[in-house]
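One protein chain omitted, others in place.
A, B and C are the chain letters, set down in written order, and residue numbers restart from 1 in every chain.
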Amino acid sequence: MRKELLTVGSNECIADNIYKLILEGDMVQDFKKPGQFVHLKVSESMTPLLRRPISVAEINHDQSEVTLIFRKEGEGTSLLAEKKRGDQVDVLGPLGNGFDVENFTEGKKALIIGGGVGVPPLYELSKQLTSKGILATHVLGFQSAKDVFFERQFKELGETFVATVDGTHGIQGFVTDVIDKEQLDFDYLLACGPTPMLRALKMKYPDREVYLSMEERMGCGIGACFACVCHTDQSEKTYVKVCLDGPVFKAEEVLL
Amino acid sequence: MRKELLTVGSNECIADNIYKLILEGDMVQDFKKPGQFVHLKVSESMTPLLRRPISVAEINHDQSEVTLIFRKEGEGTSLLAEKKRGDQVDVLGPLGNGFDVENFTEGKKALIIGGGVGVPPLYELSKQLTSKGILATHVLGFQSAKDVFFERQFKELGETFVATVDGTHGIQGFVTDVIDKEQLDFDYLLACGPTPMLRALKMKYPDREVYLSMEERMGCGIGACFACVCHTDQSEKTYVKVCLDGPVFKAEEVLL
Amino acid sequence: MLNVQLPGLDLKNPIIPASGCFGFGQEFAKFYDLNLLGSIMIKATTKDARYGNPTPRVAETGAGMLNAIGLQNPGLKHVMENELPWLEQYDLPIIANVAGSQLEDYVEVAEEISTAKNVKALELNISCPNVKTGGIAFGTIPETAAELTKAVKNVSSVPVYVKLSPNVSSITEMAKAIEDAGADGLTLINTLVGMRLNLKNGKPILANGTGGLSGPAVKPVAVRMVYEVSQAVKIPVIGMGGVQSAEDVLEFLLAGASAVAVGTANFVNPFVCPEIIDELPNVLKKYGYSSARDCIGRSWKLEAESANHRT
Partner (left out) sequence: MLNVQLPGLDLKNPIIPASGCFGFGQEFAKFYDLNLLGSIMIKATTKDARYGNPTPRVAETGAGMLNAIGLQNPGLKHVMENELPWLEQYDLPIIANVAGSQLEDYVEVAEEISTAKNVKALELNISCPNVKTGGIAFGTIPETAAELTKAVKNVSSVPVYVKLSPNVSSITEMAKAIEDAGADGLTLINTLVGMRLNLKNGKPILANGTGGLSGPAVKPVAVRMVYEVSQAVKIPVIGMGGVQSAEDVLEFLLAGASAVAVGTANFVNPFVCPEIIDELPNVLKKYGYSSARDCIGRSWKLEAESANHRT
């Protein structure tokens, strides 16, 4: 975990308001697990003041590069979308606990479920799983055809279903509809996306091995400010911090 | 008076922390009098919030260019110093009442006194005066040799004395020392620089035709906020606004 | 879509330049047609002309500015004879900001200025932090504020709005005292008291020492106070503090403001008011509102609805 100025290798728009940003620097060597994230200061100005958490979508140790994929949403990500090759970005990372790929067993089946900008960290995850000999099936949900990204890349790693809410691309409906329709089975379920999606998956498979990557508004990103806590199932007063203990949790650890 | 995005033609460091910035755009056609100023928004961010007033040092109607010369001082001018060719700057202008060159008579003698970053507007002034056949003598005061700028340009227009406080360039001392030493005489005295310098000149020549260009912290720059007022000699309650009624005043109009 | 009605004020849109940030309109008339505005809150007027504080009078802060103008104005007579008649060329209801050092001053100015043809409401500036006597005291003691409100109500020919200071322990207590005293509306917030020091000489940058903080920095405080006050009183609230965009205006409407004043932003961009007015219909549409009126107080109305739902 360190703070470093990374250099923009490229920044391109790959879908409606979706950007793929490549950052280079020494820090990249520290990135190991899929699901970890970086905390970015998008401007030297006092506004926006806080850093922005963005997941790492791909790690390339050889080139000392990480890929981030983000949606241009508010002020911070709009400034990030303006970064150009050669610009420097103040990065804190790697942060958080990702997916523990070493705990998964070769030959087993992983069902990887992503929704919207929850999809990016699943790409590095699937790469690491499949290279370990785990069979990955992907279900990616988006609002509409214009929002879809990385479909080809996921297809190269395993069977991939795309669902859009409005049916303009792939299967019409939610990711859960796809799982039902295609009767997808798995040993591990790994998901990242909007809370309602995560909640639905947790409810659907109470007794299975399910890992969820969570999102929460953050202050520090390093576990010091208690902004990003999430209740656990145990008691009213127990909690986990998304930034430090997560963002990836076993489904039974968190109350959604 | 309008608001327009002007384009940076060039921006170069011409002395210690002194920058010469050329801006291009239609607005330039509105600039007439020397001593007028522009009000610049140096960043799109909320900090710094207010515009920065900078005098126009040279007007070039043919090229639709104005030259500004400024000292990198605090946050705002530091951001301005970073502007590069092709960047756009949000400019409000032309603002203020400059020197009324049409009121000066051909063949008369003008003594032009500048201190530090009070020097820039005097360059356009001297150009307009000399082209009207008025004889200009310049006395320019700086802290030190490293701060001196535009000496050659002023010399091309008329006799020019440079004084530095530490004596590292030109005559050692203040501009008033130079006037005494060289026994400089004039029909009009026109000055811009720090308030102590203006005060000294006003005191020295109570009965002569003296014009002073003033500086004051500004809010609006257009006369609406009463931030930049200055007492007049008349009564305790009378005042002028530096941004609207000035920045150039007859010495007897203002209390210093 | 944009028109709103408040006591004495029939506004074609809810955008009003804030007092002290727009002079008496003449400077901005060089940039655009003032008829575009909903109204104008003119610079605080006192009985006699005032020079105000020594300079420097402004300083910058993170996303904000400090000012210590000190109520400089040309005095009641000049405003009645020159500024207000000049503004008559516009079809604009004017809100006259009234200030003074003691109760009698307010009463005298209010009585006379409220008779001007185009003055449709008064705004009592009991909250200016930059004058040493009067002003601030009225703004922080509910009883004093109530007394002043009553006295001015007695003599005013037009509805009376009172401008609240944010520098208080309980803004709702203040608001309720003033409502009970008969005010027709409230405007808030005035500036927060702040200070910056000049590191070079160790002294305050402002000649006056302290000054009033305005601009985006104070917006969250202003939104909170508008949210609290608009629920605590029945009279309408005009909100302000850090507004720079049509989105900011929507935030104040949702918080409970019936109209919104724009101050400091006029210095940053002299066209900000007409630009906001132009943009507001799009912003309302984008977030699913059919009119400005539709938004007023939605934040707490929603809460109340869902609370009712639960029971």
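Basically, a residue touches a chain if its C-beta (ideal position, glycine included) is under 8 Å from a C-beta of that chain, and two chains touch if they have at least 3 such contacts.
Everything quoted here is computed from the prediction, not taken from an experiment.
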So which of the visible chains would the left-out chain be touching? A, B, C
Out of A:A200, A:C220 or A:A251, which is the one that touches the chain we can't see? A:C220
List every residue of subunit A that touches the chain not included in the displayed model. 1-3, 41, 46-51, 75, 92, 216-231, 236-237, 239, 244
Residues from subunit C at the interface with the omitted partner, ascending: 61-64, 66, 140, 167-170, 192-197, 199-200, 202-204, 210, 213, 215-221, 223-224, 227, 242, 247, 250-251, 254-255, 287, 295, 298-299, 302-303
What is the set of subunit B residues that contact the non-displayed chain in the whole complex? 46-47
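Following the convention adopted for this analysis, only the chains that are shown with their structure count from here on.
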Busiest chain-chain interface by contact pairs, anyone? B-C
Using Cα averages as centroids, what's the distance between subunit A and subunit C in whole Å? 46
Rounded to a whole Å, what is the gap between the Cα centroids of subunit B and subunit C? 36
Express in whole angstrom the distance between the two chain centres, defined as the mean CA positions of subunit A and subunit B. 56
Identify all positions of subunit B at which a residue touches two or more other chains, and write them in rising order. 46-47
Enumerate the residues of subunit C that touch no fewer than two other chains. 62-63, 216
